[in-house]
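Omission of a single protein chain aside, the complex is shown with its protein chains in their original locations.
For subunit A:
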Amino acid sequence: MAERSFEVSRLPGFATVAIVVFVLLYLPILTLVVFSFNSGPSVAVWEGWSLHWYADAWNNEAVKGATARSLIIATCASALATTVATMAALGTTRRAAFGGQTFIYVVINQPLMVPEIVTAVALLILFGVVKQATGYQGLAYLILAHAAFCTPFAYLPIRARLEGMDLSLETAAADLYANPWQTFRHVTLPLLAPGIAAGAMLAFVISLDDVVITEFVKSAGQDTLPTYMLGQMRRAITPEVNAISTALLGLTVVLLTLFFILTRKKN
């Protein structure tokens, strides 16, 4: 039976197109990775294996600064986003439906709907006014902006996890005279932990990848890795940018793999 339905679902040419698509999808990325190990200065002509572009990137003060900034922003923003997203997920699931729930849902997911360039322009204007009024030029603007657009990415997996948990264990804890805080700390939180970790990872990856909003919000000398790379692309391209890209790519793949392991355990 299974075999027959499999045969029926075959559409001529589809598998060929799919294989071509996968090749086209990965060929540019693999090229990028391979040429990051090129010993020569070209990103198209192979001259042999070398790690010196990684060494160059590692010793480049601008890259070091941008990496540190990217990591600080992503850490702070994902921590903030995950905290508010966890609270909001607890507030909007597993209770009697209330008026305004849709409103909360729409506001939280709003960054997924508004084009990035529009948010970027809006924050440029707002933070410009605040910067002038307060004189403060630090990283807090970037952290706040990142936390806001990362919140839906943290919220969705946490909410999904919560929806799969019923209230019976919490009720049992309450029956055993645990107060609400104890119940949350010792029952809800441990059960919810994989969802929170998954949400935090997505938020971290999203923050690390952002170009457009960062480009508009950053003050002078506040390049993150992606905006630094965007700036470099105007000049002659060397495999140094490939090396940075490959490192960033590696970090993303590791975090995503962890994300999939965390969310799969649930089933």
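Assume a residue touches a chain if its C-beta (ideal position, glycine included) is under 8 Å from a C-beta of that chain, and two chains touch if they have at least 3 such contacts; residues count from 1.
FYI, contacts and distances are computed from a predicted model.
Student: Can you match the unshown chain of the complex to its UniProt protein name from these: "Carbon-phosphorus lyase complex subunit PhnI", "ABC transporter permease", "Probable sugar-binding periplasmic protein" or "Transglutaminase"?
Tutor: Options "Carbon-phosphorus lyase complex subunit PhnI", "ABC transporter permease", "Probable sugar-binding periplasmic protein" or "Transglutaminase" considered; the missing chain's recorded name is "ABC transporter permease".
Student: Looking at the whole complex, which of A:I72, A:L124 or A:A160 touches the chain that is not displayed?
Tutor: Only one of A:I72, A:L124 or A:A160 touches the chain omitted from view, namely A:L124.
Student: Check each of A:M113, A:A133, A:L176 or A:A220 against the chain that is not shown and name the one that touches it.
Tutor: A:M113
Student: Looking at A:S39, A:N60 or A:Q101, which makes contact with the chain not pictured?
Tutor: Once the missing chain is taken into account, the touching residue is A:Q101.
Student: Would you write out the residues of subunit A that touch the absent chain, in ascending order?
Tutor: Touching the missing chain: residues 4-6, 8-15, 17-19, 21-22, 24-29, 31-32, 35, 42-45, 80-81, 83-85, 87-88, 90-92, 95-96, 98-101, 104, 107-108, 110-111, 113-126, 128, 144-145, 147-149, 151, 155, 205, 208-209, 211-212, 216, 226, 229-230, 233, 237, 241-242, 245, 248-249, 252-253, 256, 260.
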